[in-house]
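For this depiction, one protein chain was excluded, whereas all remaining protein chains were kept in their positions.
Chains: A, B and C, in written order; residue numbering restarts at 1 for each.
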Amino acid sequence: MTRNILLRVSVAILFLYFAVALLAPFIAPYGATAIVGAPLQPPDSEHLLGTNNVGQDIFSQLVYGSQVTLIFGFCSALLSVSISTCAGIVLGYYGGSVDEVVCRVLDVLMPIPIFPLLIVLTTFFNPGVVQVSIVMGVLGSIHGIRLIRAPALSLAETPFIEGAKSIGASDLRIMSRHILPNLMPIVTVKFVTASQHFLVMGVGLSFIGLWDTMTVDWGSMIQNAYSGGALSLGLWWWILPPGLAVVGISLALALAGYSLEESFNPRLEVNRI
Amino acid sequence: MIDGQYLLRRIGYSGAAFFVCVSITFFILHLMPGDYITNYLLSLSNTLPKEVVAQFYQQYGLDRPPWEQYLIYIYNILQGQWGYSYQYGLPVFPLIMEKLTWSLVILLPAVLFGIIIGIVLGAWSGWRSGGKKDLALFNFMIVFRAIPEFWWAIMAVWVFAFSLQWFPLGGFSSISVLDSGLDPWDVLYHAILPICLMTSFVATGNYYVMRNSMIAVIGEDYITTARAKGLDEHAVLWNHALKNALLPMVTMTTFQVAGIIMGNVFIETVFSWPGIGLLTTEALTMRDLPLLEGIFLLDALMTIGAMLVADILVSYLDPRIRMGGQ
Amino acid sequence: MEQKPDLKRNRIIIYACLCIIGIAAICVAAWGTGSGTAAGSVTKTPSTTEVIIPEDSSSSITYSSNMQKGGTPPGVYQGLVIKDLNGTFDPALAESWDISADAKVWTFHLVKDASWSDGVPFTCADVKFTNDYMKANNLTLAYVLHDVETVDCPDDNTAVVTLKTSYSGFLDQISRQPGITISPQHIWQNITDPQHYEDNQFIGTGPFVFDQDTAGYVRLLRNDAYYGKKAQVTGVVLKVITNPDSQVLALKNGEVDVVSDITPAVAESLKGEKNIAMYTINDTGAYEVAFNLGQYPSNITAFRKAMSHAVNRDLISSLFGTGRPTETTFLVPSLAGSYVNPADVGMYNYNLTEAREILKSAGFTWDNEGTLLSPDGKAVTLTIPMNTLSSDSNIQKIVSVLKNDWGTLGIKVSTVAYEDKKQYRKAVGANAVFIDSFPVTLHDDADALSDFAVTPLQETNYYNYNNARYNALLDSIHNTADQQAILRMAYQLQDILAEDIPTVPICTSDTIVAYRSDRFTGWDLGPGYYTVTDPRVLTNLTPVQ
Partner (left out) sequence: MSLLAIADLSVQFESRSGTVPVLDHIDFAINTGERVALIGESGCGKTVFGMSVMRLLPSNARITGSALYAGRDILRASEREMQQIRGKKIAMISQNSAFALNPVLTVGDQIAESLTLHTSCRGEGLEREVIRLLTSLGIERPKENMQKYPHEFSGGMRERILIAMALACNPDLVIADEPTSGLDALVKAQTLRLLKSVMQDRTLLLITHDLGTASALASHTAVLYAGEIVEYGPTHELFRHPMHPYTQGLLASSPSAGFHPIPGMSPAPGQVPHGCRFCPRCSSAMDRCNSTHPSLKKSGNNRQVRCLRYD
């Protein structure tokens, strides 16, 4: 019972975030970068969450910021999971020397620290939202490939795949119609956890200020407030909203991930009533 | 239990992986747009004669083609010569070591405690899975882990250092260090807040894996067999469940220990703790290539070493994995 | 085969671990709260007369050597002269100096009783050595001395510097950041690999001597053998506090004595705090909207003029919270003083109607939706490149205001961020408009106007501005030491700039400094001393009894 309720609540929260991101122009009273008042005004009826040090409306920034942050989390997770699923299935299904070579390559890539590498690679482009999510997605898939490869490998040896082969199904068909659906639970869980991971990572990157500070997203909002003296001045309305927004979606994704994992892996919920 | 020949092969393979890894990072870093000289000179003056700029490129060896720089770099590495930081003008290795030491003050206890606490709580929770206490702990851990670490750090600094003033605002030590030298207790006092936070992060991650692993193990038939022998719950847990449940943790924790070499840039930023994490981001933004290469090199060394150690450890603990078998 | 002992051993180990963790946690908690309260209530005894100054990053207090990184640590090394904010030069190791009429030969009369902190006397040989050694070893800072042909020592206390070409701005060059400070010959002459030499003694001539560098602190002690005005504080401690908020709080706690660069909001909140006083150093930073004349539409003079009327300097300045609007062609009045040509001040006030008129008369039109169309019918869009790392929040404020104002003129303004300076520079070359910030030392005299020149040494400038008359005038300024002539020509240069508008100065910003008034007085030495680690400020500090 608990699991279903948890899953529903977290999905509802996610929908709420998506709705806010999609309807941002209708929800936000002002533009994300428009200067609409005196700097550092506390919340009032005109500015629901007050204004920041540039005189921009924090509530509007929060609403628009959801777009960037969500793109960040979900696009890179989608990319990463797609790459690792495709590569994992192909490697697991064909095996042999290709598999061997790719695994060795992955072994070599593994020791390169992801976080600095991410920063290095984003400098090859302008560190914009899309570029960073692409780089993050590609880098993140390195670890995922192995995760998908193992079950794909054991699936490829099961009788029903042998059966499908024997009736002459093409490799592509076997991989897409037979192996992929069986991996969907693990892929789904991976997608949800990866979204959470990348979302938090993206916010973190932008928090330490390693990409476009003009992009309004929650990380740069926290960074602005943090470096602008929000703590020593006690301006809670400046630093708390973006932080709590991140916490909210991260929590929703985490709970959804755990609930999904439990529902796909009944062993995890032994005796749970 | 370990086949000597296999071990040799494994070490040889690690060496090759290390070499490839170092080469890849070298080229990625050297192809990265921007360079230290441009950044540095532009920060000094907007109007520099061209020949002056050219002279700097030559002085730093950056005017040579990349493959030539690469050969020189590899030659130097083989000589144990890690080069000099552009920005600091100091030898790379001692510079990294100094910053690393400060990072380790936080990360070493945090990772060790985190591993122990995570495993103990995870094992307990998995063993009691389904119980009220387990669920409470599990939900607490999920919530704790879902909150980004920099946010925890900011909040911790705000509450404990800014508002309550129980802990210092940051830094390594009190000013008394100048007169009476480094006092370990004083350093610990400065480090305790970041250590606690980091410990919690490492612990929650390990907790989750350990709990899942434990749940998987207690569903196994051999646990029933053990109970059927008349063993009490403690004996079943200690003699049968724990060792099996710990197997997946070995690789994970080994990598965690190796990972402390990169520091934690969030914790270091928020707690004004200039360690290796901040050094890395600083070197990245300054394009201090020798320093970056040194850091990446050390990390590759540690990670590849960790892989090797994890392999050996697992083969000791798990008789099913025969080295040389596979 | 024994099971029980094995089991017991396991259990004992784990219990032991748990106990250790528990005990450690309890100890730490108990002791942590104990020392915490102690730290909270601690106020330094007045007998300590070391001044503690926070530093933003650990790299700024990690020094390799003075030869590699000029002027470090602060107060230990000295140059020949030291520059004021308002463009004049104070004597340092040179008591006085003479300039030949063609500004080619500079004669410095050195102080007589100066000595290195290890007791060796300072002579002209050190000056000559510094120049020769830097050049011979290709040290980074040698570029500052690029114009120097030779340094000669007629006697121990006179240094004659001969330049390759006439250059009236030579003093400015050797004293402005990073500048050249003199290093001791007797230390460096034996060092063959200066690029990789790690100094750990820092033998200088300044009012302070290096003491130690430990765990995020650097301590400098008073140089009791200093020839000039001796410091009253016994030493200076630099402490790394990376977070600006923590610096402010440390000031409140009394852990540090001064915090520089606080935001206006923080300054407001500090008002009325007991024992904390503040002062403002006016006009320490300056900002401009710069045009790249090589790119459309900035190549249209009318467009630049119209845009100059569309910069709301007052709003930007009010968002900054400090500083004041600048309506000159380039120079900042409070610093450049008489160098500013009054005829060119206030020409381009904020007036959107005027801007529209200028655009209209130049053939620009608007479509139905209000989008600005160029004379050939294309929509005008601008992309402003930003440098992620160096951009302070002030530049973001400027861009936000420009987006609003230029948006009402029908121009779509977008930004693109670059993490790397080289890429940023490239983008500046490829776009029509960029925002620049200068430390004001670059705005304070006629020499600053060379930013717009094209010379044999400087083949281009950021503005892609090339005006033959301007170049010729600037060349003559460099070739003379006659102040009157320089002033006259500077006026003419500004007239040209006012007509061509390669840049729109916006406003300046101030530096607000807060300090413990119960510990030291004498911080606010005057407008010229704009960093708290300036040796003149440090020697001026007086402990409060």
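Just so we're on the same page, contacts are C-beta pairs under 8 Å (C-beta built on N, C-alpha and C of every residue); 3 or more make two chains touch, one makes a residue touch a chain.
It should be emphasised that the depicted structure is a prediction, and the values quoted were computed from it without experimental measurement.
Asks: Given that one chain is not shown, which residue among B:22, B:92 or B:231 touches it?
Replies: B:231
Asks: Which one touches the absent chain: B:125, B:199 or B:244?
Replies: Going through B:125, B:199 or B:244 one by one, B:244 is the residue touching the chain not shown.
Asks: Can you list, in ascending order, the subunit B residues touching the missing chain?
Replies: Missing-chain contacts on subunit B: residues 130, 220-222, 224-232, 235, 239-240, 243-244, 247, 317-320.
Quick note on the criterion: only the chains that are shown with their structure count from here on.
Asks: Using the average of all C-alpha atoms in each chain as its centre, how far is it in Å between subunit B and subunit C?
Replies: 36
Asks: Can you give the whole-Å distance between the Cα centres of subunit A and subunit C?
Replies: 40
Asks: I'd like the Å distance between the centres of subunit A and subunit B, where a centre is the mean of that chain's Cα atoms.
Replies: Chain centres of subunit A and subunit B, defined by C-alpha means, are spaced 22 Å apart.
Asks: So which bits of subunit C are touching at least two other chains?
Replies: Residues 243, 245-246, 249, 389, 419-420, 423.
Asks: What parts of subunit A, by residue number, touch at least two of the other chains?
Replies: Correct list: 123, 210, 226, 231-232.
Asks: Per the contact definition, I'd like the list of subunit A residues that touch subunit B in the complex.
Replies: So the residues of subunit A in touch with subunit B come to 107-113, 115-117, 119-121, 123-124, 196, 200, 203-204, 207-208, 210, 222, 226, 231-232, 239, 243, 246-247, 250-251, 253-255, 258, 267-273.
Asks: Under the definition above, what is the set of subunit B residues touching subunit A in their complex?
Replies: 17-18, 20-21, 24-25, 28-29, 31-34, 129-130, 135, 142-143, 145-151, 154-155, 157-158, 162, 212, 215-216, 218-219, 262, 265-266, 269, 280-281, 284-285, 292, 295-296, 299-300, 303-304, 307
Asks: Given the complex with subunit C, which residues does subunit A contribute to the contact?
Replies: Subunit A residues touching subunit C: 33-35, 39-40, 53-56, 122-123, 126-128, 209-215, 224, 226-233.
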